[in-house]
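Take this structure first; my questions come after.
One protein chain is absent from this view; the other protein chains keep their places.
Let's turn to chain A:
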Amino acid sequence: MSSQSAVREAVAVAIAANLPVILWGAPGTGKTSSVLALGARLGLPVEVVVGSIREPSDFSGLPVLRDGGTWFAPPRWAERLAAAGHGLLFLDELTTAPPAVQAAMLRVVLERTVGDLTLPDEVRIVAAANPPDQAADGWDLSAPLANRLIHLHWQVEAADIAEGFATGFAVPEPAPAPSPAAVARARALVGAFLRVRPELVLAVPDSPERAGRGWPSPRSWEMAARAVAACEHGMAARAVAAREHGMAARTSATGEDGEAASTFAAGEGGKISEDVVAELVLGAVGEAAGFELISWLRNLDLPDPQTLLTDRHAPLPDRVDRLYAVLGAVVSHVLADGSPQAWEQAWTVVARVARSAPDVAAGAARSLARGRPAGAALPHTMLELAPILRSAGLLR
(Lines give C-alpha, C1' and ligand atoms only; values in the text may rest on other atoms or scores of the structure.)
Protein backbone atom coordinates (compact mmCIF):
# COMPACT_ATOMS: atom_id res chain seq x y z
CA MET A 1 0.00 0.00 0.00
CA SER A 2 3.00 2.26 0.34
CA SER A 3 3.79 4.81 -2.30
CA GLN A 4 7.33 5.67 -3.14
CA SER A 5 7.00 9.35 -2.40
CA ALA A 6 5.70 8.57 1.09
CA VAL A 7 8.64 6.24 1.72
CA ARG A 8 11.13 8.84 0.49
CA GLU A 9 9.61 11.44 2.76
CA ALA A 10 9.56 8.96 5.64
CA VAL A 11 13.31 8.44 5.21
CA ALA A 12 13.88 12.20 5.36
CA VAL A 13 11.73 12.56 8.49
CA ALA A 14 13.47 9.64 10.19
CA ILE A 15 16.91 11.06 9.44
CA ALA A 16 15.86 14.46 10.76
CA ALA A 17 14.47 12.94 13.94
CA ASN A 18 17.54 10.71 14.33
CA LEU A 19 15.56 7.48 14.16
CA PRO A 20 17.46 4.46 12.84
CA VAL A 21 15.81 3.10 9.69
CA ILE A 22 16.30 0.10 7.48
CA LEU A 23 15.27 0.22 3.82
CA TRP A 24 14.13 -3.10 2.40
CA GLY A 25 14.23 -3.19 -1.33
CA ALA A 26 15.39 -5.01 -4.43
CA PRO A 27 18.98 -4.45 -5.60
CA GLY A 28 19.50 -1.59 -8.02
CA THR A 29 16.49 0.52 -7.07
CA GLY A 30 18.34 3.60 -5.87
CA LYS A 31 18.40 3.13 -2.10
CA THR A 32 22.04 4.11 -1.80
CA SER A 33 21.96 7.00 -4.23
CA SER A 34 18.93 8.57 -2.64
CA VAL A 35 20.42 8.37 0.86
CA LEU A 36 23.65 9.90 -0.49
CA ALA A 37 21.68 12.72 -2.12
CA LEU A 38 19.75 13.35 1.07
CA GLY A 39 22.97 13.46 3.10
CA ALA A 40 24.47 15.96 0.66
CA ARG A 41 21.37 18.10 0.86
CA LEU A 42 21.41 18.13 4.65
CA GLY A 43 25.15 18.88 4.68
CA LEU A 44 25.91 15.67 6.56
CA PRO A 45 29.07 13.70 5.81
CA VAL A 46 27.98 10.24 4.63
CA GLU A 47 29.99 7.07 5.22
CA VAL A 48 28.86 4.04 3.22
CA VAL A 49 29.89 0.72 4.73
CA VAL A 50 29.01 -2.38 2.76
CA GLY A 51 28.57 -5.31 5.10
CA SER A 52 29.04 -8.17 2.70
CA ILE A 53 32.65 -7.27 1.86
CA ARG A 54 33.79 -6.58 5.43
CA GLU A 55 35.19 -8.66 8.24
CA PRO A 56 34.00 -8.64 11.84
CA SER A 57 37.10 -6.71 12.91
CA ASP A 58 36.04 -3.81 10.68
CA PHE A 59 33.21 -3.25 13.12
CA SER A 60 34.62 -4.51 16.39
CA GLY A 61 38.00 -2.84 15.88
CA LEU A 62 41.32 -4.27 14.77
CA PRO A 63 43.37 -5.54 17.73
CA VAL A 64 46.78 -3.76 17.95
CA LEU A 65 49.42 -4.04 20.61
CA ARG A 66 50.30 -0.75 22.22
CA ASP A 67 51.82 0.03 25.63
CA GLY A 68 51.63 -3.62 26.56
CA GLY A 69 47.85 -3.84 26.04
CA THR A 70 45.48 -4.71 23.26
CA TRP A 71 43.69 -1.75 21.69
CA PHE A 72 40.81 -2.18 19.33
CA ALA A 73 41.59 0.35 16.67
CA PRO A 74 38.47 1.75 14.99
CA PRO A 75 38.46 1.86 11.19
CA ARG A 76 38.90 5.14 9.34
CA TRP A 77 35.21 5.67 8.56
CA ALA A 78 34.34 5.60 12.24
CA GLU A 79 37.15 8.03 13.09
CA ARG A 80 35.97 10.44 10.41
CA LEU A 81 32.40 10.37 11.74
CA ALA A 82 33.58 10.85 15.32
CA ALA A 83 35.79 13.77 14.29
CA ALA A 84 32.95 15.48 12.41
CA GLY A 85 30.64 15.08 15.40
CA HIS A 86 27.66 14.44 13.15
CA GLY A 87 26.98 12.64 9.91
CA LEU A 88 25.18 9.73 8.34
CA LEU A 89 26.35 6.15 8.61
CA PHE A 90 24.89 4.05 5.82
CA LEU A 91 25.16 0.32 6.47
CA ASP A 92 24.52 -1.32 3.14
CA GLU A 93 23.62 -4.98 2.56
CA LEU A 94 22.90 -5.61 6.20
CA THR A 95 21.32 -9.03 5.68
CA THR A 96 23.67 -10.42 3.03
CA ALA A 97 26.70 -10.06 5.29
CA PRO A 98 27.89 -13.35 6.82
CA PRO A 99 26.45 -14.02 10.28
CA ALA A 100 29.70 -13.21 12.10
CA VAL A 101 29.89 -9.83 10.36
CA GLN A 102 26.20 -9.24 11.03
CA ALA A 103 26.77 -9.89 14.71
CA ALA A 104 29.54 -7.29 14.69
CA MET A 105 27.35 -4.80 12.80
CA LEU A 106 24.58 -5.23 15.34
CA ARG A 107 26.76 -3.69 17.99
CA VAL A 108 27.22 -0.59 15.86
CA VAL A 109 23.46 -0.16 15.51
CA LEU A 110 22.62 -1.15 19.05
CA GLU A 111 25.33 0.55 21.06
CA ARG A 112 26.87 2.93 18.53
CA THR A 113 30.33 1.66 19.38
CA VAL A 114 33.02 0.73 16.89
CA GLY A 115 36.00 -0.88 18.59
CA ASP A 116 37.07 1.45 21.37
CA LEU A 117 35.29 4.40 19.79
CA THR A 118 31.77 5.61 20.54
CA LEU A 119 29.95 7.38 17.75
CA PRO A 120 28.41 10.75 18.67
CA ASP A 121 24.64 10.87 19.16
CA GLU A 122 24.30 13.16 16.16
CA VAL A 123 25.39 10.39 13.80
CA ARG A 124 22.31 9.08 12.00
CA ILE A 125 22.19 5.40 11.13
CA VAL A 126 20.50 4.20 7.96
CA ALA A 127 20.67 0.56 6.92
CA ALA A 128 19.65 -1.06 3.68
CA ALA A 129 18.99 -4.67 2.89
CA ASN A 130 17.60 -6.91 0.21
CA PRO A 131 14.56 -8.91 1.33
CA PRO A 132 15.62 -12.48 2.18
CA ASP A 133 13.62 -13.91 -0.71
CA GLN A 134 15.44 -11.70 -3.20
CA ALA A 135 19.00 -12.10 -2.04
CA ALA A 136 20.54 -15.47 -2.81
CA ASP A 137 22.38 -15.66 0.49
CA GLY A 138 20.17 -13.41 2.58
CA TRP A 139 19.51 -13.94 6.28
CA ASP A 140 16.56 -12.86 8.34
CA LEU A 141 17.28 -10.15 10.87
CA SER A 142 17.31 -11.29 14.45
CA ALA A 143 14.33 -10.08 16.49
CA PRO A 144 16.38 -7.78 18.80
CA LEU A 145 17.98 -5.98 15.86
CA ALA A 146 14.70 -5.76 13.97
CA ASN A 147 13.15 -4.12 17.00
CA ARG A 148 15.71 -1.30 16.97
CA LEU A 149 15.06 -0.22 13.40
CA ILE A 150 12.13 1.34 11.57
CA HIS A 151 11.42 -0.87 8.57
CA LEU A 152 10.56 0.91 5.34
CA HIS A 153 9.73 -0.87 2.11
CA TRP A 154 11.55 0.69 -0.75
CA GLN A 155 9.51 0.20 -3.88
CA VAL A 156 9.97 1.79 -7.22
CA GLU A 157 7.18 2.84 -9.50
CA ALA A 158 7.66 2.86 -13.23
CA ALA A 159 6.25 6.38 -13.53
CA ASP A 160 8.76 7.79 -11.02
CA ILE A 161 11.68 6.13 -12.76
CA ALA A 162 10.55 7.34 -16.16
CA GLU A 163 10.29 10.86 -14.84
CA GLY A 164 13.61 10.53 -13.04
CA PHE A 165 15.39 9.69 -16.26
CA ALA A 166 13.89 12.72 -17.96
CA THR A 167 14.21 15.35 -15.26
CA GLY A 168 16.52 13.90 -12.61
CA PHE A 169 15.56 11.85 -9.57
CA ALA A 170 13.67 13.55 -6.80
CA VAL A 171 15.51 14.10 -3.55
CA PRO A 172 13.25 14.17 -0.51
CA GLU A 173 12.87 17.55 1.14
CA PRO A 174 14.88 17.70 4.35
CA ALA A 175 12.53 17.74 7.33
CA PRO A 176 13.14 19.65 10.56
CA ALA A 177 13.90 17.80 13.79
CA PRO A 178 10.95 17.52 16.21
CA SER A 179 10.84 19.92 19.15
CA PRO A 180 10.89 18.49 22.69
CA ALA A 181 7.34 19.78 23.20
CA ALA A 182 6.10 17.91 20.13
CA VAL A 183 7.83 14.74 21.30
CA ALA A 184 6.22 15.07 24.73
CA ARG A 185 2.79 15.54 23.18
CA ALA A 186 3.19 12.55 20.87
CA ARG A 187 4.44 10.41 23.74
CA ALA A 188 1.36 11.37 25.73
CA LEU A 189 -0.85 10.36 22.79
CA VAL A 190 0.86 7.00 22.35
CA GLY A 191 0.72 6.49 26.11
CA ALA A 192 -3.01 7.14 26.12
CA PHE A 193 -3.42 4.64 23.29
CA LEU A 194 -1.43 1.97 25.12
CA ARG A 195 -3.58 2.50 28.20
CA VAL A 196 -6.59 1.54 26.07
CA ARG A 197 -4.80 -1.42 24.43
CA PRO A 198 -2.30 -2.66 27.04
CA GLU A 199 -1.90 -5.99 25.26
CA LEU A 200 -0.15 -4.18 22.42
CA VAL A 201 2.68 -2.87 24.58
CA LEU A 202 4.79 -5.94 23.97
CA ALA A 203 4.20 -8.68 21.41
CA VAL A 204 7.30 -10.72 20.79
CA PRO A 205 7.03 -12.30 17.33
CA ASP A 206 6.20 -15.99 17.45
CA SER A 207 7.51 -17.14 14.09
CA PRO A 208 10.87 -16.71 12.37
CA GLU A 209 9.56 -14.91 9.29
CA ARG A 210 7.80 -12.31 11.43
CA ALA A 211 10.80 -11.80 13.68
CA GLY A 212 12.75 -9.93 11.00
CA ARG A 213 10.20 -7.08 10.83
CA GLY A 214 8.98 -4.39 13.16
CA TRP A 215 7.17 -5.61 16.27
CA PRO A 216 5.69 -3.77 19.24
CA SER A 217 7.83 -3.27 22.32
CA PRO A 218 8.34 -0.26 24.60
CA ARG A 219 11.38 0.67 22.54
CA SER A 220 9.60 0.58 19.19
CA TRP A 221 6.62 2.47 20.63
CA GLU A 222 9.07 5.17 21.69
CA MET A 223 10.34 5.32 18.11
CA ALA A 224 6.76 5.47 16.84
CA ALA A 225 6.00 8.37 19.16
CA ARG A 226 9.04 10.29 17.98
CA ALA A 227 8.07 9.62 14.38
CA VAL A 228 4.58 10.98 15.04
CA ALA A 229 6.12 14.06 16.66
CA ALA A 230 8.52 14.58 13.76
CA CYS A 231 5.70 14.40 11.23
CA GLU A 232 3.54 16.81 13.20
CA HIS A 233 6.43 19.20 13.52
CA GLY A 234 7.31 18.91 9.86
CA MET A 235 3.71 19.68 9.00
CA ALA A 236 3.67 22.82 11.10
CA ALA A 237 6.96 24.05 9.65
CA ARG A 238 5.72 23.48 6.14
CA ALA A 239 2.43 25.18 6.88
CA VAL A 240 4.35 28.27 7.99
CA ALA A 241 6.41 28.16 4.82
CA ALA A 242 3.27 27.77 2.73
CA ARG A 243 1.63 30.71 4.45
CA GLU A 244 4.66 32.84 3.72
CA HIS A 245 4.20 31.97 0.09
CA GLY A 246 0.60 33.12 0.24
CA MET A 247 -0.95 29.67 0.25
CA ALA A 248 -2.47 29.97 3.69
CA ALA A 249 -5.90 28.81 2.63
CA ARG A 250 -4.87 25.24 1.97
CA THR A 251 -3.54 24.59 5.44
CA SER A 252 -6.12 26.38 7.56
CA ALA A 253 -7.34 23.08 9.01
CA THR A 254 -4.88 23.37 11.90
CA GLY A 255 -6.61 25.76 14.27
CA GLU A 256 -10.11 24.35 14.47
CA ASP A 257 -9.75 20.88 15.85
CA GLY A 258 -6.85 22.01 17.98
CA GLU A 259 -4.10 19.98 19.60
CA ALA A 260 -2.13 17.21 18.00
CA ALA A 261 -5.24 15.57 16.65
CA SER A 262 -5.38 18.13 13.87
CA THR A 263 -2.40 16.45 12.26
CA PHE A 264 -4.62 13.53 11.51
CA ALA A 265 -7.61 15.41 10.21
CA ALA A 266 -8.08 14.35 6.64
CA GLY A 267 -7.62 17.90 5.41
CA GLU A 268 -5.97 18.81 2.14
CA GLY A 269 -2.58 19.62 3.59
CA GLY A 270 -2.51 16.64 5.95
CA LYS A 271 -2.90 14.01 3.24
CA ILE A 272 0.69 13.32 2.32
CA SER A 273 1.93 13.61 5.82
CA GLU A 274 -0.50 11.06 7.13
CA ASP A 275 0.85 8.49 4.71
CA VAL A 276 4.31 9.30 6.00
CA VAL A 277 3.20 8.90 9.63
CA ALA A 278 1.67 5.58 8.63
CA GLU A 279 4.89 4.38 6.98
CA LEU A 280 6.97 5.21 10.02
CA VAL A 281 4.55 3.89 12.64
CA LEU A 282 3.94 0.64 10.75
CA GLY A 283 7.68 0.30 10.20
CA ALA A 284 8.39 0.71 13.89
CA VAL A 285 5.75 -1.47 15.54
CA GLY A 286 4.53 -3.68 12.70
CA GLU A 287 1.27 -3.71 10.79
CA ALA A 288 -1.26 -5.03 13.28
CA ALA A 289 -0.36 -2.69 16.14
CA GLY A 290 0.51 0.21 13.83
CA PHE A 291 -2.84 0.30 12.08
CA GLU A 292 -4.61 0.26 15.42
CA LEU A 293 -2.64 3.30 16.57
CA ILE A 294 -3.33 5.16 13.33
CA SER A 295 -7.06 4.55 13.38
CA TRP A 296 -7.14 5.46 17.07
CA LEU A 297 -5.32 8.74 16.34
CA ARG A 298 -7.79 9.39 13.56
CA ASN A 299 -10.81 8.88 15.74
CA LEU A 300 -9.44 11.43 18.20
CA ASP A 301 -10.96 14.22 16.15
CA LEU A 302 -14.39 12.61 16.06
CA PRO A 303 -16.66 14.49 18.47
CA ASP A 304 -17.74 12.52 21.52
CA PRO A 305 -21.47 11.80 22.08
CA GLN A 306 -21.84 13.96 25.19
CA THR A 307 -20.48 17.04 23.39
CA LEU A 308 -22.81 16.50 20.45
CA LEU A 309 -25.82 16.18 22.71
CA THR A 310 -25.19 19.41 24.55
CA ASP A 311 -23.58 21.58 21.87
CA ARG A 312 -25.77 22.28 18.84
CA HIS A 313 -22.83 23.68 16.90
CA ALA A 314 -20.25 20.99 17.53
CA PRO A 315 -18.64 20.17 14.17
CA LEU A 316 -19.75 16.95 12.46
CA PRO A 317 -17.41 14.89 10.26
CA ASP A 318 -17.77 15.21 6.49
CA ARG A 319 -17.35 11.62 5.46
CA VAL A 320 -20.60 9.67 5.56
CA ASP A 321 -19.10 6.53 7.09
CA ARG A 322 -17.61 8.54 9.94
CA LEU A 323 -20.91 10.34 10.39
CA TYR A 324 -22.50 6.90 10.68
CA ALA A 325 -19.96 5.92 13.34
CA VAL A 326 -20.54 9.12 15.34
CA LEU A 327 -24.31 8.88 15.18
CA GLY A 328 -24.16 5.21 16.17
CA ALA A 329 -22.15 6.23 19.22
CA VAL A 330 -24.71 8.92 20.11
CA VAL A 331 -27.61 6.46 19.83
CA SER A 332 -25.99 3.79 21.97
CA HIS A 333 -24.96 6.45 24.50
CA VAL A 334 -28.53 7.74 24.75
CA LEU A 335 -30.10 4.26 24.92
CA ALA A 336 -27.68 3.33 27.70
CA ASP A 337 -28.50 6.58 29.50
CA GLY A 338 -32.24 5.96 29.25
CA SER A 339 -33.43 9.41 30.36
CA PRO A 340 -36.16 11.16 28.30
CA GLN A 341 -34.09 14.34 28.29
CA ALA A 342 -31.06 12.75 26.61
CA TRP A 343 -33.41 10.94 24.23
CA GLU A 344 -34.98 14.20 23.10
CA GLN A 345 -31.58 15.86 22.76
CA ALA A 346 -30.47 13.03 20.49
CA TRP A 347 -33.21 13.95 18.01
CA THR A 348 -31.65 17.36 17.46
CA VAL A 349 -28.44 15.60 16.46
CA VAL A 350 -30.40 13.29 14.16
CA ALA A 351 -32.10 16.31 12.61
CA ARG A 352 -28.72 17.95 11.97
CA VAL A 353 -27.41 14.79 10.28
CA ALA A 354 -30.64 14.44 8.27
CA ARG A 355 -29.84 17.63 6.42
CA SER A 356 -26.68 16.17 4.79
CA ALA A 357 -27.20 12.40 4.99
CA PRO A 358 -30.89 11.46 5.43
CA ASP A 359 -30.14 7.74 5.13
CA VAL A 360 -27.66 7.77 8.01
CA ALA A 361 -30.14 9.78 10.08
CA ALA A 362 -33.01 7.44 9.20
CA GLY A 363 -31.13 4.35 10.32
CA ALA A 364 -30.29 5.99 13.64
CA ALA A 365 -33.84 7.30 14.00
CA ARG A 366 -35.26 3.77 13.75
CA SER A 367 -33.05 2.47 16.55
CA LEU A 368 -33.75 5.58 18.59
CA ALA A 369 -37.52 5.33 18.12
CA ARG A 370 -37.45 1.71 19.25
CA GLY A 371 -35.83 2.72 22.54
CA ARG A 372 -38.31 5.48 23.38
CA PRO A 373 -38.46 6.01 27.13
CA ALA A 374 -41.88 6.25 28.76
CA GLY A 375 -43.37 9.74 28.60
CA ALA A 376 -41.26 11.06 25.71
CA ALA A 377 -43.04 12.37 22.66
CA LEU A 378 -42.07 11.18 19.19
CA PRO A 379 -40.50 14.25 17.62
CA HIS A 380 -41.23 15.86 14.33
CA THR A 381 -37.93 14.68 12.78
CA MET A 382 -39.22 11.13 12.57
CA LEU A 383 -42.02 12.29 10.27
CA GLU A 384 -39.55 14.11 8.05
CA LEU A 385 -37.56 10.91 7.66
CA ALA A 386 -40.63 8.84 6.82
CA PRO A 387 -40.31 9.22 3.02
CA ILE A 388 -36.80 7.77 2.87
CA LEU A 389 -37.74 4.96 5.25
CA ARG A 390 -40.75 4.15 3.10
CA SER A 391 -38.65 4.34 -0.06
CA ALA A 392 -36.18 1.83 1.42
CA GLY A 393 -39.04 -0.45 2.34
CA LEU A 394 -38.43 -0.14 6.09
CA LEU A 395 -41.77 1.50 6.92
CA ARG A 396 -44.91 -0.41 6.21
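Keep this in mind: a contact is a pair of C-beta atoms (placed from the backbone, for glycine too) under 8 Å apart; a residue touches a chain by one contact, two chains touch by 3 or more; residues count from 1.
Methods note: contacts and distances are computed from a predicted model.
Novice: Please identify the absent chain by the protein name in its UniProt record; candidates are "Metal-dependent peptidase", "SLBB domain-containing protein", "sulfate adenylyltransferase" or "Branched-chain amino acid ABC transporter permease".
Specialist: Missing chain, per its UniProt entry: "Metal-dependent peptidase".
Novice: If I consider the whole complex, including the chain that's not displayed, which of A:305, A:363 or A:379 touches that chain?
Specialist: Answer from the full complex: A:363 touches the omitted chain.
Novice: Among A:48, A:106 or A:388, which residue is in contact with the omitted chain in the full complex?
Specialist: A:388
Novice: Can you work out which residue in A:109, A:278 or A:382 touches the chain that's missing from view?
Specialist: Checking the options A:109, A:278 or A:382, the one contacting the hidden chain is A:278.
Novice: Pick from A:45, A:98 or A:176: which residue touches the chain that isn't shown?
Specialist: A:98
Novice: Going by the contact rule already stated, which one of A:41, A:80, A:197 or A:319 would touch the omitted chain in the full complex?
Specialist: Residue touching the absent chain, from the options given: A:319.
Novice: Go through chain A and note every residue touching the omitted chain.
Specialist: These residues touch the chain not displayed: 1-3, 55-57, 62-65, 98-100, 132-133, 136, 139-140, 207-210, 266, 271, 274-275, 278, 288, 291, 294-295, 298, 319-321, 323-325, 357-360, 362-363, 388-389, 391-394.
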